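See below for the structure under consideration.
For this depiction, one protein chain was excluded, whereas all remaining protein chains were kept in their positions.
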Amino acid sequence: MKVSRRVKPLNLNPDRLFPAEPTVRGIARDLYSEVANLPIISPHGHTDPRWFAENDSFGNAADLLLVPDHYLLRMLYSQGISMDALGVPRLGQDTAADPREAWRLLANNFHLFRGTPSRMWLDWVFAEVFKLDVLLSAETSDFYYDTITEQLQQDAFRPRSLFEQFNIELIATTESPIDTLEHHAAIRASGWGGRVITAYRPDTVVDPGFEGFRSNLARFSELTGEDALDYDGYLAAHRKRRAFFARMGATSTDHGHPTAATADLTETEARALFARITSEQVTPEDAELFRAHMLTVMAGMSLEDGLVMQIHPGAFRNHNPWLFETYGRDKGADIPLATDYVRALQPLLTRYGNETALTIILFTLDETSYSRELAPLAGHYPALKLGPSWWFHDSPEGMRRFRQQVTETAGFYNTVGFNDDTRAFLSIPARHDLARRMDCGFLAQLVAEHRMEEWEAAQLAHDLAYGLAKKAYKL
Amino acid sequence: MKVSRRVKPLNLNPDRLFPAEPTVRGIARDLYSEVANLPIISPHGHTDPRWFAENDSFGNAADLLLVPDHYLLRMLYSQGISMDALGVPRLGQDTAADPREAWRLLANNFHLFRGTPSRMWLDWVFAEVFKLDVLLSAETSDFYYDTITEQLQQDAFRPRSLFEQFNIELIATTESPIDTLEHHAAIRASGWGGRVITAYRPDTVVDPGFEGFRSNLARFSELTGEDALDYDGYLAAHRKRRAFFARMGATSTDHGHPTAATADLTETEARALFARITSEQVTPEDAELFRAHMLTVMAGMSLEDGLVMQIHPGAFRNHNPWLFETYGRDKGADIPLATDYVRALQPLLTRYGNETALTIILFTLDETSYSRELAPLAGHYPALKLGPSWWFHDSPEGMRRFRQQVTETAGFYNTVGFNDDTRAFLSIPARHDLARRMDCGFLAQLVAEHRMEEWEAAQLAHDLAYGLAKKAYKL
Partner (left out) sequence: MKVSRRVKPLNLNPDRLFPAEPTVRGIARDLYSEVANLPIISPHGHTDPRWFAENDSFGNAADLLLVPDHYLLRMLYSQGISMDALGVPRLGQDTAADPREAWRLLANNFHLFRGTPSRMWLDWVFAEVFKLDVLLSAETSDFYYDTITEQLQQDAFRPRSLFEQFNIELIATTESPIDTLEHHAAIRASGWGGRVITAYRPDTVVDPGFEGFRSNLARFSELTGEDALDYDGYLAAHRKRRAFFARMGATSTDHGHPTAATADLTETEARALFARITSEQVTPEDAELFRAHMLTVMAGMSLEDGLVMQIHPGAFRNHNPWLFETYGRDKGADIPLATDYVRALQPLLTRYGNETALTIILFTLDETSYSRELAPLAGHYPALKLGPSWWFHDSPEGMRRFRQQVTETAGFYNTVGFNDDTRAFLSIPARHDLARRMDCGFLAQLVAEHRMEEWEAAQLAHDLAYGLAKKAYKL
């Protein structure tokens, strides 16, 4: 493009994210050089399997990079920019803003992202995927929009091609038990070599507060031939769908509850509760108790079928009622809550915590639990491991706090490597690269302070970037 | 003075508070050099408007710098020094300790403040305002007392002169609705050019637990000509006083509640509650509910009249009953509490959170809410911004934690620059300087780690030191 004085270059510094002190930086650089090009293991995320099944073009810059990204939407919205203007359609409406105009809003307000991981992820995508060498700004908005949109029409930018260029060894998506997994089946039938697997996320049929819970159970019955409105049938339906998911590659389940509460009800209690939560009116207490009970039931099934269990608690979903009613879920209005694990998990752990054949991976949005609760729990119970710093904490400072607050009590080997947890497919390499850099920087500091030998740090850098994820998720 | 071997020099190192690593320090120094001399915007604080109205001498060293400073009182008291000896008068008594003797207690125990912001603020005042070049200690106590007290008698050390020397562009004080604002009126009438404005702090007439609540309401009626014991009259009285405060320069309100609870009652519920809280006996639950409801009402009035709303929750006031009964408020016995924002603010945010014309600035004494609650909330709701690290956290490490824990989710532009929040007038430049240095150090680290470009950091340093406060507070 024609470069004006207000246009700034876009450079990804090879030392980015490494500590500034030269000795530490030198060690970090050495550690990173050994792991920078390892294949990507993405054991938990939200990419759409349809992309890999159909391998269509991703469309235009805004529809790919802006509209589906709740990190971007939330920040722009917080500064007074409407969802409408950003191209987010209102529920029940098809019309949305012109994508070029929406993109201009991102470009004009790109300074809002200074110091955020979104900025680092996007800059990586712009520089590495689209070979852009100027910074996004009002001046470069159209140039960006056109350059990206044009490239997206090329074969090299289709999903499968990018998957291969990104050196992805495996990616897991997340589906509901009432999903048919047709795209996964299509991927497998296609002969394409990319390894895309599913994960079993039963919130739709476990959480009585989920939209359409009762119709979800009806669908659950249809898909399994079981009567999912009967407790025995309901459990049998889970077993059947878990087995089906496992045949479609799943090695894990995922549970996105508002709290970490678990319960271990008797058969009689469970049956009575199930009758109540499948009735017309469900109390919040019963809904919570049923979710709690089902975590323990799911852990039992994991012990049977070997699926790794992930628990992602602690989000107040849809905190903004007007936004939710107008635009739906996942627009940036989910807010973390203080989350107890010690008392909440005790029923499940009393039943299954000593099982060495079981793996439960815990995540948190409440960083205060790292050193107080999660590291002590994972540093004791054989069944527990800790997932990486998650969502709002999937960031340089968030990762640093995670390692600083977890390692001394849980060590590195009760953690499971990195999850990108994203639907922003193009940013996946950026996210893994960021995690690798931060882990190498953390290890380098330990080496420089003579708290670890460099050969140990090199082993760990490899484990954190690759080995632990494969092992923990049985990949 | 005659310098003995035990007397140590007092130096303010030009690189103080910058990170030690030479590259980072160099960047910090460059950034700071551009903002060091910007005018001071002090949009929230507790200086006494009488000072600027009457422009009298500040008196002696102890009465100016020790007795009113709860940071100093609390630390000395914690080490067994009595309030009496420090010159704090008992309620209902006039006699206080000899100020020179009180000052000696500070001097003899100055080592207690090592590593605290009080030490840095005081050293700045001693060196920059009073040109002292030896450290405060037992040996230099009387020299200090005399030097400071003598200078305070000079015209150059009167309030208005210091205001000008300090390069203060604007300072806001905080007054109750039942304050007549006579000093503000006098300042305006005086022809002096210093810009001193008020802020509307209605706790005296909003908090049923406030000392003299019912008599405050009587006074509220008198001042407004409304019947403030009737709900409609009460709301009308607020509107009138808010308008009066706005005419006296106010651009903001301030709410110092024990919790962040908000409620959005119906008219009927509100009237019934108002009847209860204006009766003889008020339950703690009703008091809390009324405060909660009034935050939402005040937000609604802010949307009408444009006053920025500040919420300062989370202090357990007067934790030490004996101290409170003997010496009164603000003696260092207020203790922070764990504070929920996510559920507490939802009623208000559901009503007004999406209003782009409203600004609500949140503060916290509970640092765990930075990354878990406040940054996610401010990074979503258009009406919310985050105030700087407050009170106990108005300190180098406190500021660093604030930026580290807030920025990645809320960015810089959902924050509002620095507040000194102080009645210690002479320390105001020291406090702003400390904040500017810490912000430049934080930005310098981002630049050195290639997480931000230096030209972006330079813009941000200016915004954090000056621009954001002006904009957020509509100054």
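Each chain gets a letter, A and B, in the order it is written, and its residues are counted from 1.
Rule of thumb we're sticking to: a contact is a pair of C-beta atoms (placed from the backbone, for glycine too) under 8 Å apart; a residue touches a chain by one contact, two chains touch by 3 or more.
Fair warning: this is a prediction, and the values are worked out from it, not measured in the lab.
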| item | value |
| --- | --- |
| Residue of B:Tyr77, B:Phe245, B:Phe290 or B:Phe412 touching the missing chain in the full complex | B:Tyr77 |
| Selected residue (touches chain absent from view) among A:Tyr381, A:Phe425 or A:Tyr466 | A:Tyr381 |
| Of B:Ser395, B:Asn419 or B:Gln445, the residue in touch with the unshown chain | B:Ser395 |
| Hidden partner chain, touching residue among B:Gly332, B:Gly353 or B:Gly379 | B:Gly332 |
| Chain not shown, touching residues in chain B | 8, 13, 15-21, 74-75, 77-80, 111-117, 120, 316, 319-323, 332-338, 365-368, 392-393, 395-398 |
| Those residues of chain A which, in the complete complex, touch the missing chain | 21, 23-24, 340, 342-343, 346, 349-350, 353-354, 356, 368, 371-373, 375-382, 384, 404-405, 407-414, 445-446, 448-453, 455-456, 459-460 |
